[in-house]
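Note that this complex is displayed minus one protein chain, with the remaining chains in position.
A and B are the chain letters, set down in written order, and residue numbers restart from 1 in every chain.
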Amino acid sequence: MVTGYLSVIVLLPLAALVWEAHKGGLSGFWKTITAPEAVAAIELTLVVSVVVALINAIAGTAIAWVLVRDKFAGKSFVNTLIDLPFALPTIVAGLTLLALYGPVSPVGINVAFTRISVVMALLFVTLPFVVRTVQPVLTELDREMEQAAASLGANRFAIFRRVVFPNLLPAILSGVALAFARAVGEFGSVVLISGNLPFKTEVASVYIFSQVESDDPGGAAAVSVLLLVISFIALLAIGAVRRYATRHDAE
Amino acid sequence: MHRIRRVGVILFVGGTLAGAAAAATSGTNLALVAYSTPKSAYSQLIPAFQKTAAGKDVTFSQSYGGSGTQSQLVLRGLKADVAMFSLYPDMQRLVKPGIIAANWNKDKYHGMVTDSVVAFSVRPGNPKHIKSWNDLTKPGVEVITPNPFTSGGARWNVMAAYGAQLKAGKSSKQGYDYLVKLFKNVSVQDKSARESLNTFASGKGDVLIGYENEAIFAKKNGVQLQYIVPSSTILIENPLAAAKSAPSQAKAFVKWLKTPAAQKIWAENGYRPVVPSVLKHAKFSKPAKLFKIGYVGGWNVVSKKWFDRQNGLMLKVEQQAQGG
Partner (left out) sequence: MPSRYLLRFSALGYLAMLLLIPLGMVFYRAFEHGFSAAWDAVTSPDAVHALWLTLLVTLIAVPLNTVFGITCSLLIVRGHLRGKGILNALVDLPLALSPIVVGLSLLILYGRGGWLGPWLNDHGIQVVFALPGLVLATVFVSLPFVVREVVPVLREIGTEQEQAASTLGASAVQIFRRVTLPAIRWGVVYGIVLTTARCLGEFGAVSVVSGNIEGKTETMTLYVENQYQGFNTSGAYAASVVLALLSVVTLVAMTLFRRKEEI
């Protein structure tokens, strides 16, 4: 039953996709994915997703730290707020970012239709990932080690770097992997604010969309498959790094 | 006993009436698929049609989007009893799969229902003094146009720009170079003409290249802009047809949309009527160097040469312009 459901819902459409991508043969596939506009879109998507993942690694950890270790009024409200990007439709997110940081911005910040706007939209939708993977680990962390290190004279920075961070790294990497995968495929929040300028601000998902809506579903499928493969490889790589980082835990 | 019978009679009569009412309201539903801009026109045209004898008991479901997009969707199975696109190729593409009859453009208007021209929309007061195509390539001028691969309007824009260069005596190479210069100044490319109008209206850009009818529509809706019809521009011709398998009311609707009564409504919405008598009375400018798509080769040639998704010249233009 499970396999039947999965097949109908996921496998069959994907098989159709892959088939369509190869309809032009391997050379057709290659030609499509090396088309300059496609390359530019994929490049932009990957670069921006990496940037976003890195920012999230830092910001997400910092936010998780503040939420776990710090105490201030309204903390539980802020904690709830973190999940907002999960709950809010991407098109609404895009609309509001456009209203706030676009041409009619009330705060005078206008980054709409630039690459910065793409980064911003992606930061919005990927915010919860690192925060939510780091929080539980941070909560469980045994503070004795840190206290021991402190009593041995280590300063706070050293404590973080050598005691806390290695323990957080696997969780951070998990969150980064999720954020990256999410960013690569994101559409709704980016499509309104980025301007979709080919070769400048057109991300892969928008390029695929325009391929679907012009005369080239095969091209769209080809780029989709490529994107899928890249995401897959990235996820595998991050998983490997994570396993390497946790290799000592098994002892 | 009597009460039961009375209730029974009431129910029976009521039921019959309800049934009759239901039958009366279950008329024909026509699926209208169109490109992005005529939506507001149809909000007036459809009720007007429904008041005619042919349009009685006809209801409509409507779908609007970029012309290329919509045409693609119909190919993929989107039901269309009546289809209206921005340009001829988007309709012609539906003939081979048997959705539209091959003789769709054999009436006296060649299958077209409305015309328009490519115009420039600028900010009130025209601060950048934009008058002609040459002003668009000046440094610091931000141009808005949709993406030519999804939007029919964008294709008209490109051909208007190119044709204007040819009209001015330039060679086709110079026309190509002009397009590269023009697209260097393009800062946003939306999916459809309507979306690019939105972008312009939201404050982005100095000049929007687009349909004259869209500029008129925008002004009617309070958008702060003024529009200029350059002296050298292309005549936009919008095709309309009923599907082969559509009910007879679809053909009646198509026919009605070309009657003077309907054409007047089109004119009120900023479209140039195809019926000459109506056009005469409407107040539209007459560009000195107006040309048609035939001047640049006709759509059959242009679609392949410029807008082929793998090899079109427009791809090279985009690439060179954006420095890709």
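Everything that follows uses one rule, which is that a contact is a pair of C-beta atoms (placed from the backbone, for glycine too) under 8 Å apart; a residue touches a chain by one contact, two chains touch by 3 or more.
Only a predicted model underlies this, so the values are computations on that prediction, with no experimental measurement involved.
S.K.: Kindly state which of the options A:A35, A:V176, A:L197 or A:A221 is in contact with the chain not pictured.
M.R.: A:A221
S.K.: Out of A:L6, A:A148 or A:A240, which touches the unshown chain?
M.R.: Result: among the candidates, A:L6 touches the missing chain.
S.K.: Just name the one of B:L78, B:V95, B:V141 or B:A168 that touches the chain not displayed here.
M.R.: Of the candidates B:L78, B:V95, B:V141 or B:A168, B:L78 is in touch with the missing chain.
S.K.: Residues on chain A that touch the omitted chain in the whole complex?
M.R.: Listed in rising order, the touching residues are 1-2, 5-6, 9-14, 16-17, 19-20, 59, 62-63, 65-66, 70, 72, 78-93, 95-97, 99-100, 106-107, 120, 123-124, 127, 136, 156, 178, 181-182, 184-188, 192, 204-206, 208-209, 212, 217, 220-221, 224, 227-228, 231-232, 235.
S.K.: Determine and list the chain B residues touching the chain excluded from the picture.
M.R.: Touch with the absent chain occurs at residues 31, 36, 39, 61-65, 70, 73, 75-79, 97, 192, 194-195, 198, 201, 218, 221, 223.
The rule is simple: only the chains that are shown with their structure count from here on.
S.K.: With centres defined as the mean C-alpha position, give me the chain A-chain B separation in Å.
M.R.: Distance between chain centres, rounded to whole Å: 38 Å.
S.K.: Considering the complex alone, what residue numbers of chain A touch chain B?
M.R.: 31-32, 35-37, 40, 98, 102-104, 112-113, 195-200, 209-216, 219
S.K.: In the complex of these two chains, what residues of chain B are touching chain A?
M.R.: Within the complex, chain B touches chain A at residues 65-66, 68-69, 72, 147, 149-150, 186-191, 199, 202-204, 309-310, 315, 318-319, 322-324.
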